[in-house]
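Notes to accompany the following structure.
A single protein chain has been omitted; all remaining protein chains appear in their positions.
When the chains are written out, they are named A and B in that same order, and each has its own residue count from 1.
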Amino acid sequence: MFLRNFWYVAAWDHELGPQPLGRTILGEPVVMYRTADGRPVAFEDRCCHRRAPLSLGRVVGNDLQCGYHGLVYDPEGHVIAVPGQTIAPPGARLRAYPVVERWQWIWIWMGDAAEADPAKIPNIYWHDNPEWAVVGGYLHMKCHYQLLVDNLLDLTHETFLHAKTIGNEHVARTPLAKVTRDTIADVAGSALEGCATDGRSVTAARWMIGIDPPPLYAKAGGFDKPGDKVDRWQIIRFEPPSHVWLDVGVATAGTGAPDGDRRHGITHVVVDSITPETETSTHYFWTFPRNYKVGDRGLSDFLQKGVHNTFLEDIGMLEGQQRIIDADPAAREVDINADAASIQARRAVAQLLEEEAHGRAGSRRRA
Amino acid sequence: MFLRNFWYVAAWDHELGPQPLGRTILGEPVVMYRTADGRPVAFEDRCCHRRAPLSLGRVVGNDLQCGYHGLVYDPEGHVIAVPGQTIAPPGARLRAYPVVERWQWIWIWMGDAAEADPAKIPNIYWHDNPEWAVVGGYLHMKCHYQLLVDNLLDLTHETFLHAKTIGNEHVARTPLAKVTRDTIADVAGSALEGCATDGRSVTAARWMIGIDPPPLYAKAGGFDKPGDKVDRWQIIRFEPPSHVWLDVGVATAGTGAPDGDRRHGITHVVVDSITPETETSTHYFWTFPRNYKVGDRGLSDFLQKGVHNTFLEDIGMLEGQQRIIDADPAAREVDINADAASIQARRAVAQLLEEEAHGRAGSRRRA
Partner (left out) sequence: MFLRNFWYVAAWDHELGPQPLGRTILGEPVVMYRTADGRPVAFEDRCCHRRAPLSLGRVVGNDLQCGYHGLVYDPEGHVIAVPGQTIAPPGARLRAYPVVERWQWIWIWMGDAAEADPAKIPNIYWHDNPEWAVVGGYLHMKCHYQLLVDNLLDLTHETFLHAKTIGNEHVARTPLAKVTRDTIADVAGSALEGCATDGRSVTAARWMIGIDPPPLYAKAGGFDKPGDKVDRWQIIRFEPPSHVWLDVGVATAGTGAPDGDRRHGITHVVVDSITPETETSTHYFWTFPRNYKVGDRGLSDFLQKGVHNTFLEDIGMLEGQQRIIDADPAAREVDINADAASIQARRAVAQLLEEEAHGRAGSRRRA
């Protein structure tokens, strides 16, 4: 069961070229393409004639032609031509999904089209702002999307799973400073301030003062001399259905980072756009914007590879969890303190699912 | 659910050698072998002792010996010897299936053996007639067999899926001239005349007059000079349960092909024997007989490869359909004009399934 009246990332902008792209989203096969005039389009990936995948067809001008018997669909999913006959059968149309291209991504709305307000798309401004350098990628995971959300809301796993890159003992040792819901004030002063909305959000923060820098940041920020100490922060924001943004960084110890002065350090944002494919598989679109050395391509390559490899470590663990869950779905779980944010996020999602089930889909959001 | 009281192709004749062959047909594991005196035999591929696959055994004279504990089966599926004991257990026998070797193929009857009249085997006379050169093959497809029947009964897909070999725009643009049921007269004068039976059949035809020849025929028939025009025909015959024969060809434009004079052209038959493996997989036995340049091995090779590659294009599409169907089995379909023949074929099969369910299996056929 998935939240439907929300914007999900369906693809990178560069994935939509002259060929249609098929991708399953929230369990539904979707075909996407870019019209001759450059507009992204999405509808069901199932020819209404004999259910051929339209993603095996071809783009003709602004339209999509089935690769099997040549039915032509306009960008709204209506059949506008059937080879060998002069009129299309009445009712020959597919469900079209609202899509918007923004922040280098293609966003899709799988719910009630009447509610698909582009203003509800999260503000991922770093992607289009020259003061930020952005690396990123796409990963496919054979696990329920919630496991990935949990992963990002409880960063103590860095200590154990990512000791070679971003983890050291301080993350797991340091409790979350606060976990709050529903107010934009929680990220005031952070890189997340500009993007956060005042919805069913969850915010958490962790401050690690005067610690050894973890390996990846030590190298990226030049804190790699013996004895270098840093103040490190992790400000975490979850927004339904499954967006997670992190403001993470390190600054020279004692220069005031906890109070907002991060000039003596480096700041990264981790942008996590998580889109359920099925109940047991997930699309993961991620970026890692930074606001320092933005022209340094060598650093960009180093970070792209480092983060990608870090996420591969996550995949191994998350797919392992899914295997164990499948072996005994009813086994119970025990909560720990570090779950504070993910428990709040699960509650927010459960509440919204309940509302969607009772027809109040999205009614409170942005109200 | 499959029709049972019909002959299906189970194997190529050359597949039955000194080793038993296991193949699932209509969902049932079947073992086939050739006796010492050359007769093809088929029964359940399941030793009645401990269910070892008999296809892992060996042929001993006219009998088949299980490769596990050595039980020996005669060609009728009776256990005739058990190592270490003098008599076979009463009731130790397997269901044997009537089989007939004809037209280079092994035909199997999965239904009521009492009705297994070899006279009901379709007349694929091209395979044994020296006036015809035959190429052919076997393909396995992960889709319901009906999707392949549909494919062959609506050749407009050639325009879109097979543009490199046998398709061009004229196929999809030209409506079927007629679709009829239940009379052999419909294929009078065609290469199908000799094989058609007057049963629950469906016949369709398409005539494309004065058109550009499609690539494969242009090369095969020598219609490859700039400006060459041809008259092209497709005469299509479906016979239950899942046999499709096509009389297809091209002749010099204006020489009278539509009226039956095809001396100035080339004629091919496409013989499609489709055997369900399971509800979602299919055995496809095909040949492509021609009645010109019958001694030209280079042409045979060219055609064998060309048709094989064309069918690989079909597999991609048909397996794609099956994937999409599996994702939402209840999704509805919309009919178009080009479906006229396949709709009739589906009706014929549905009617026969109904009759088999009510115990009148095959009663009308050939009656």
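Rule of thumb we're sticking to: a contact is a pair of C-beta atoms (placed from the backbone, for glycine too) under 8 Å apart; a residue touches a chain by one contact, two chains touch by 3 or more.
No experiment lies behind these values; they were computed from the predicted model shown.
When the omitted chain is restored, the residue from A:A42, A:V100, A:I236 or A:A338 that touches it is A:A338. Touching the missing chain, out of B:D45, B:D186 or B:D272, is residue B:D45. Across the interface with the omitted chain, chain B contributes residues 24, 27-29, 45-46, 48-53, 56-57, 65-71, 79, 82-85, 89, 91-92. Although one chain is hidden here, its contacts on chain A can still be listed: residues 147, 150, 154, 156-157, 159-161, 172-175, 316-317, 320-321, 323-325, 327-328, 331, 333-339.
Here is the rule we use: only the chains that are shown with their structure count from here on.
Centres computed as Cα averages put chain A at a distance of 49 Å from chain B.
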